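Of the protein chains in this complex, one is absent; all others appear in place.
Chain lettering (A and B) follows the sequence in which the chains are written, and residue indices restart at 1 in each chain.
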Amino acid sequence: MPDDRELGGSDASDQLLTNMFPGQAATDEMVLSRETEALESDDILVTKPLGFLFWMAIGWLGLVFLLAVFANLLPLPNPDFQNYSAINATPNIHHLLGTDDLGRDLLSRLIFGARVSLIVGFASVAIGTIVGGTLGLISGFKGGSLDISLNAASFVLLAFPAIVAVIAIVAFWGSSLLKITIIIGVGTIPLMFRVVRASSLSFANRDFVIAARTMGATTPRILFREILPNVVPVAVTFGLITVAGVIVLEGSLAFLGLSVPPPTPSWGNMISEGTANGNLSINPYIMLWPAAAMFLLLLSINLIGDRLRQRFDIREGLL
Amino acid sequence: MIGRRGPQNGKRALEFPDVGESDEPLLVVENLHTSFRTGRGTVHAVDGVSLTVAAGTTLGIVGESGSGKTVLARSIMGLLPVRDVIKSGTVHFAGHDLTAMEPDQLREIWGAELSMIFQDPMTALNPVKRIGIQITESLRLHLDMDRKEADATAVELLRSVGIPSPEQRVRWYPFQLSGGMRQRVMIAIALACAPRLVMADEPTTGLDVTVQAQILDLLGKLQRERHMAVILVTHDLGVVADRADEIVVMYAGRVVERAPTRTLFAETHMPYTRALVESIPRLADPSGTRLQAIPGRPPDLIHPPKGCRFAPRCAFAQDKCRESDPPLRTAGSPDHLFACWFPLVHGTSTAPSASASASASGDTTIDPGPVVQSP
Partner (left out) sequence: MTKYFIKRFLQLVVVAFIISVLVFLLVHLLPGDPSVTILGPNDTAHNRAILFKQLGLNKPLLQQYTTWLNAVFHGNLGQSYLNHESVTHIVATGAPIDIELIVISQVIAFAVAIPLALITSRRPNRAFDNVSTTTTFGLLALPPFVIAPIMVAVFAVSLHWFPATGYVPLTQDPATNLHDMILPSLAITAGSIAVYYRLLRSDLISTLQEDFITMARSKGLSNRRIMLRHAFRPSTFSLLAAAGVNIGALLAGTFIVEYLFALSGLGYSLVQAVQQRDYLVVQGISLVVAIAYVVLQFIIDFLFTVVDPRVVRE
């Protein structure tokens, strides 16, 4: 990756570069900020460009979104249609990604399957962020017994083996897309609660909040005008990373056959089907395409989340 | 005897002739430049600094924050990062050119012959290591002591810097000590291997006023006992007034005045130095006397002003000052250097039209300040 801060490449400087203690590379900022107070601090903190990979990730995520939304309009065969004359077809002009062991078009299944990952991923985290985030915002700001009890409850819930709860609930309530989304969404509430609470707590005692309070601002006004804008970047960044986690969880459930019931395609159950019945040796494409799509989707979401984290200067350890 | 030079074994590649007796100064810095590359441009933090330090003497480096004094201290030692740092000029220490040394050779000198005391003892001591180990690791590295000998020496060092019951304290962590105690520990670490030169970067800035004098007195006492040279970097001219043999005043990365301490106070030539002198509170002043603050801020070191860098803040600045850069020159005594087109003489500016404004400030004679201790 090109680095515009790189020193010139003469042999002597290269020699020094490799020999000198390198951990100090980052300390120049420190020395600088201490020694050149005359400079505006904004000028010293050079914002790192988001970078090529970031836009690639945005591009992939956008593409998957568009394909999933407009899947019905695309000239694709029905993802559940079993074409017995084309079983286990390798990629060809009629089936761009080939077909599975039941003769279903893999491209079509892949695109329709993306809906499950995206809907479960983003919608359930939206539930968690709205409910958990609101509770966390208020709890962290207000403190007191409300905060203590909510915090203790979230700790217990996070220590609880979540998979037991999810599977038990799915087993009796059912595993439609909506239900899976709600179940997982409720599961992310304690997670988002903790993150937003910690962030809200850290801002509650900052000078600007105290200043607003002494000037007689009401609690809702402080929460929405002063604290919320500062908490949102943390919630968005952490939420995005949670989306990746939720997509993994849904995929794991689908892999065990506990998510959306067949024949509805999802990437998790496609990977599972590709692994079963000796398909791995007969037709590895069944497993390969959804695995690759899942890999790229998770990679993109993680990359975007990480760049946002850097941009908002949120410490990695917090997440 | 503590902190004595241990048995030198064959591992040590560099020879250190005892220059204490010769006329050659211990440290000679010539035309040192240090710049940082930043996203906004190159910051010229140190811009052509030359100075010398004789063995066993004290040099004070004084300047506001942002004057480049800390970068200068670290540049002299060679402690700055290499990446994004451009350095030129030479630093000769005990006959060796530090700027030409390999990192391995520098590491032999660091801590052993040339050591450093940092500003903030809370952040400069490793928070998760016992103070004993932080002292003994340089003893074992440089003086090849075994564990037992190093432990005993560490206790003696702590005792010599005035830490009560050092036998117990060696097992303490920095957070268990007060700020003053921590700074004493840092001095013990810096002095552990009996270096010839100690670089003290604002050693008392982070401490209570009452503790500051104790620490400086301790440093002076140990310096005399060990015939050690000290570079005392500070923003407070008052700190070095009765402790330094010579003072270098820095402004915007440059030396603007340099003279033996007594001369500097008696014959201040540079308006900036006078401004610093006036910012020292004096007991003799009637109560209610306002301290003189220097208006404005130090210049942007990426785009320094044309001409004299202090001109924008100088009460006596003339057109010439704003157009051309004054060289560092002498007048009268050869060891008194200053960079000013219109130096003050007996507190009065020699600038053509400035006499009026100078007398308006009502201060035409410079108080020589506290009596300078003879070395």
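FYI, contacts are C-beta pairs under 8 Å (C-beta built on N, C-alpha and C of every residue); 3 or more make two chains touch, one makes a residue touch a chain.
As the structure is a prediction and not an experimental result, all values here were calculated from the model.
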Residue, one of A:N72, A:T214 or A:S281, that touches the chain absent here: A:S281
Contact residue for the chain not shown (choose from B:L26, B:V91 or B:I109): B:I109
Options A:G187, A:G251 or A:P265, residue touching the unrepresented chain: A:G251
For subunit B, residues in touch with the removed chain: 74, 77, 79, 106-112, 115-116, 118-120, 123-129, 137-138, 141-142, 173, 175, 186, 189
Interface with the undisplayed chain - residues on subunit A: 1, 3, 21-27, 29-30, 53, 155-156, 159-161, 163-165, 167-169, 171-172, 244, 248, 251-252, 255-256, 258, 268, 271-272, 274-275, 280-281, 284, 287-288, 291, 294-299, 302-303, 306, 315-317
